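To start, the structure under review is shown below, and the notes come after it.
The chains shown are only part of the set, and none of them has been moved.
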Amino acid sequence: MPDQNMLLLTIVTESVLEDTLIDEIMALGARGYTITDARGRGTHGLRSGRWSVSSNIKIEVVGDAALVQRIVERLQAQYERDYGLLMFTCPVELQN
Amino acid sequence: MSFEPVVLFFVLGVLAGLLRSDLKIPAAIYEALSIFILLAIGLKGGVELAKYPVASLIGQGLIIVAIGALIPLIAFPILHRLGRLARADAASIAAHYGSVSVVTFSVGLTLLGHEKIDYEGYMIVFLVLLEMPALVIGVLLARWGVGGVRWGKMLHEVFFGKSIYLLVGGLVIGFVAGPEGIKPLDKLFFDLFKGVLALFLLEMGLVASTRIAALREYGAFLAGFAVVMPLISATLGTVAGWLLGLSVGGTFLLATLFASASYIAAPAAMRIAVPEANPALSIGASLGMTFPFNIFLGIPIYLWMARTIHGG
């Protein structure tokens, strides 16, 4: 089994940001990302997922610590104040 | 007073939400229904437009857009000064009320059909024209003296947001194809329109039921605004329509357009262009309060207003 230590950054945020955040993430050097549709609740209240205005997405990016830090800092600076946003990381081992 | 059975589907949706029924309309279906409604309205408008000399409508269109632009300018000081809402919130709500609701307009249309009242077919073109300017004004109001409008992003959102894009796209296709060319599409886009509207109202009710609570949180002022503002706008529309020489049906539709508040185009555009505004406020007011007010009470009132000013 290969041993490439990386981080998985999970971002949960509003669907309306999808295109914008993808551009940011790729511009910051990510080699890829994975998106799933989500709904939920947080400090910005209920996001029912029933219509686009109230839907979330979950963006997952696997990358090294430096990339993850760049993304986190950019999103904190630019989007955290105005948008529902949750970010957390977890170490993963790449298997291919 | 005039009553249209289709609004009962909205009630069914609201009750399902309040009673915590497990009835859910999947997000994909919501998207599909809204695409259908926007395209159908656009196509219908385009077909109607093809019947008129377009040039002759430009003048009237400009006047109506100019009057329509007053609405956010009236709403903003009410919200910001009187209601003490933050600048961004007041601007965003003003944009919602300056813009228009395709579904409210559609309920108005079905009422005219029901009552067999004629109207100027090109009114749908004004629907399209009225959807945009208020959004731009809203952003300007939010940024006034604060600076930093990301114009590119904002205008892109306004013009290429799905809502306006589909309305305009449908309009152009309907205009180019004309009544004959569009005929084979009638069976889908026109015959089924009202049934689809019923399903959309069911979903709107479900969504609105979750917004009513949010509205309560923000107090009586906003709730009052959500009822008074449409009446002000409708009065403006009724007088404007009458001065412009529209028929009773046309005057009624203009009043309904002015009175309606957006909850498809505006929320998406404002979320991008004025992100610091709290969407719970604007959507709570427009969808949780003004929309049901309009379809149940407003629309019959506006019809009465149009008839009265025309001395009927």
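Going by the order they are written in, the chains are A and B; count residues from 1 in each one.
The criterion applied here is as follows: a residue touches a chain if its C-beta (ideal position, glycine included) is under 8 Å from a C-beta of that chain, and two chains touch if they have at least 3 such contacts.
Keep in mind that this is a model prediction, so the values were computed, not measured.
Overall stoichiometry of the protein chains across this structure file: A x3, B x3.
Methods note: only the chains that are shown with their structure count from here on.
Work out the mean CA point of chain A and of chain B, and you get 34 Å between them.
Chain A meets chain B in the complex at residues 14, 16, 20, 37, 45-46, 48-55, 79, 81-83.
Every residue of chain B that touches chain A in the complex is listed here, in rising order: 24-25, 27, 30-31, 203, 206-207, 210, 214, 263, 267-268, 271-272, 275-276, 279-280, 283.
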